[in-house]
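Note that one protein chain of the assembly has been removed; the remaining protein chains are unaltered in position.
The block that comes next holds chain A.
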Amino acid sequence: MSNLEISNISKFYEGREVLKNVGFKSSEKEFIVVVGPSGCGKSTLLKTIAGLTSVDAGRILIGEHDVTRAEPGDRDIAMVFQSYALYPHMTVAENMGFGLRMAGHPKQQIREAVEHAASILRITDYLDMRPKQLSGGQRQRVAIGRAITRSPAVFLFDEPLSNLDAALRTQMRVEIGQLYRRLDATMVYVTHDQVEAMTMATRIVLMNSGVIEQVGSPIELYANPVNRFVAGFLGSPRMNFIEASVTDVNDEQIVVALEGLDDIRVARRHGVGVSRGDTVTLGIRPEEISVGRQRRHQLPARVELVEQLGREVIAYVDTGSIRAIESENGLGHLTIQVDRKSAMSRDDDIHIGFDAEDIYLFNADGMTMTPNRDTEKSPVHEVSEA
């Protein structure tokens, strides 16, 4: 049983509340990725689950046991560190068997557990080597192997791939995903990398300044962000935000005006408060903006910078009157992402367009004012917030 429940955790550090009433629950085997910008409290959250940091309020349950005050070794967890944290004076096999040896398990049993874990991770050949003889990727495998050897109920990963180069990172990402399917355990994986979050998670916990902003499957968070922070955090290149004002409101629709464009009629989220004259933020993802005249709303733009990524092209365009806020380059340019075949170069004058149904609206507090979109039913679990 890999039940993990965290409820109302608070943690103060030097007078500052680094975790504010944080909670989520996983009732079955899940791959939970905790993601957020640096300093959002995600690593602290992981350490509280591990028991390396104490909490000031709240409860942690692992497999039906309240472990809030338990020592890390008694929590049925295993942790994989960003810096690997291998014992340099021990061989790979000794590193992997350390936990069981400390617990006084018989030698034969330790050897079997180590060999089993080593075969899963294909590091059997390195068992007699020392950490310094291994490459970064191999060391991280050993660190994961050390966690597997103890067969815990919950695996905790603290940015395990950050020290690896890009190619290795992709490879290890896939491997950890496969490992998850193979092992009967819940994984809690902390990262600042949204690609890791999107690709590996069954559920994402998105954090910002000590609070959980949203919990849900990757596609739910991407398609239906609850607020502007979530919308801006997930997706690369990030969503364009433009300031706009509400010109008309009815039960179904919000009408916003942007200079030089027809009135944009956007569906209204049920029960959301809005009135004429409100300043709102309009959000649109770069891939929803297309070049040409085929969309409902369109405007002329000048290409300022083109990034050719091979598979796609990212262009930063200046639309004159409409300025993006918090834009990637700080110049108020809109970011658009188009097919690689679209020939574009600097200083080209083009037309860009979008449809009203791809628009998100956020109120002054950043809350989403547009209704949820249909996400394809993915084989993920229900969002349950503790």
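Here is the rule we use: contacts are C-beta pairs under 8 Å (C-beta built on N, C-alpha and C of every residue); 3 or more make two chains touch, one makes a residue touch a chain; residues count from 1.
Please note the rule applied: contacts and distances are computed from a predicted model.
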UniProt protein name of the chain not shown, from "Transcriptional regulator", "Monovalent cation/H(+) antiporter subunit G", "sn-glycerol-3-phosphate transport system permease protein UgpE" or "Sulfate thiol esterase SoxB": "sn-glycerol-3-phosphate transport system permease protein UgpE"
Touching residue (missing chain; options A:22, A:86 or A:261): A:86
Options A:139, A:173 or A:268, residue touching the unrepresented chain: A:139
Residue touching the undisplayed chain, where the options are A:25, A:65, A:111 or A:130: A:130
Absent chain, residues of chain A that touch it: 47, 50-52, 71-74, 77-79, 81, 83-89, 98-99, 102-103, 130-136, 139, 146, 150, 156, 163-164
